[in-house]
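Pasting in a structure now, in structure tokens, and then I'll have a few things to ask.
The block that comes next holds chain A.
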Amino acid sequence: MSFDVMKSLRTGLIGSVFLAASSFATLAQETLKIGGLGPLSGGGTSWGLAAQRGMDLAISDLNAAGGITAGGKTYKLELVFYDDLYSAQGGKAAAERLVHQDKIKYIVGPVGSPPALAAISVTNPAKVIALTNGYAPGVLKNDAPDPYNFRLYNTNLEFGPPIIKWIRENLKDVKKIALLAPNDAVGQAVAKPLAEDYKKEGFEVILDFFERGTKEFTPLILRMMAQKVDAFEFDGNSPGDAGLMLKQIRQAGFRGKVFQIGGPAVDEIIEIAGPASEGFMTYDFVDWDMPKAKALREAYQAKYGKGIISPFMPAFYHGVYLMAEAIKRADSIETDKVRTAMEKIDGFDIGIYGPVKWIGKETYGVNRQLMMQYFFSEVKGGKIVKIKKFTP
Partner candidate 1 sequence: MPKLSVEGLKVTYGPIVGTEGVGFTIDEGETVALIGSNGAGKSSTLKAILGMVTYEGRVTYGGEDLKGLKPSKVMRKGIGFSPEGRRVFPQLSVLDNLRVGGISRPQAELPERIERIYGYFPRLKERHSQAAGSLSGGEQQMLAIGRALMSKPSLIMLDEPSLGLAPVIVERIGEVLTEIQKTEGLSVLLAEQNATWALSLSKRAVILDLGRIRMTGDAEKLLDDPEVRRAYLGI
Partner candidate 2 sequence: MTAPLLKIEQLSKRFGGLQAVADLSYEVTEREILGIIGPNGAGKTTAVNLVSGVIEPSSGRVFLDGRDVTGQKPHVLVESGLVRTFQATTVFGGSTVRENLRRGAFRLLYPGFLATLFDTPKAREARARTAAHVDEVMHWLGLERFGEHVASSLPYGIQKVLGMGIGLAARPRIILLDEPVAGLSAEETDHVRDTIRLVRERGIAVVVIDHNMRFITDLCDRVLVMAQGRELAQGAPKDVLANPAVIEAYLGKRYAKAQR
Partner candidate 3 sequence: MLDFLSRLEILLNPTVLGQVIVNGISLSAIYILVALGFTLLFGIMRVVNFAHGEFAMLGAFAFYHLTKDLNWPWMIALPAGVIGVAAASLVLEWLVFRWFYQRMFESMIGLLGLNMMLIYGGVLLWDTHERNIPAASQEVLMLGDIIIPIDRLIVVVIALAALTAFYLFIRHTRAGLAMRAAAQDVETAETQGVDTRHIYKVAFFVAILLAALAGSLWGQIYAVSPHLGERPLMMAFIVVILGGMGSIPGAALGGALLGFTESIVGTAFGAAASAFLSFGVVIVLLVFRPWGILGTPEN
């Protein structure tokens, strides 16, 4: 990582005062800036870092392949990534800067509903395309009649019901499920609809929220066990917390099933829970066996070390590719045209997810929800093994 002080000073200090100069500079060069947003402070830092790195790798790959061509010009891509503080105000400020000062037209992020919703209120009126995340339905169901934002990957509204159906058919002894979720944005957005989906399939569900940051889940687990649950489910949790819960559930002597529909960061869960992760079942969407995914993993590890890879990394990598594809297809960098091209993308496949498409008309009123293949997997012998594949 290099911190070019002069450069930052220019973009920061002088840039904010003598803004006109910077906007001329953008036009003069054949570069196309891609904006990125994600939390780089507080508890969500890991998501933001993964997002930043995924985008960084995608842009390097695209530039290495010659950049992207549109309207007869070839553009080198450049990443401008800001911290959204994982809050509404932070999301708005970062988006204002990307949109109005850096004059960026294409943004991937933010992660999380409050910053995403705030960012959209800046990007949509400015006709800036944003591939956001955030599980709240409002991210897509917003008041803009003709929005420019899309959601970058599946939410439990899409993948929940099919997996639950599969569980009912295949895990016959599970009748009563304990659902533990943090009271943060993800947990609160995800857990309630998920509980409804379970109930619709005839399961009994006990739902409990805990204060984000809790590490000792044993009291909650004991409470659930005393109510004779057959299975634990913890979608909506960060992978670290999910791993801890898994460990503590096993240590508390629970022998039943533990699974989660959502939160596809299995590697980190296995790392934390260790042997306790055996038999854990989870939703998953990255197929690391695919050749392109394998290459991405190697590139990541070469650049950022052999740490655990968050699923946000490939998601944001993919987001940049989606954006590039839409620009190529539109053969223009005009956002109206690119948006139309984006809407028409169907079956696009860069070799990480298999073919993807836009859905969501009936749930959100707009076809702006990305849908890709996903799996239900199980940890066997310390490795993740796919037991059921779902295709869009």
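The set was built so that all candidates are chains of the complex that A comes from, given by their letters.
Basically, contacts are C-beta pairs under 8 Å (C-beta built on N, C-alpha and C of every residue); 3 or more make two chains touch, one makes a residue touch a chain; residues count from 1.
Computed from a predicted model, the values in this text were never measured in an experiment.
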item	value
Chain touching chain A (counting every copy) in this complex, out of 1, 2 or 3	3
Chain A residues touching candidate 3 - in the complex, by the definition given at the top	1, 41-43, 45-46, 49, 183, 208-211, 213-216, 218-220, 222-223, 225-226, 239-240, 243-244, 251-253, 268, 271-275, 304-305, 307-308, 310
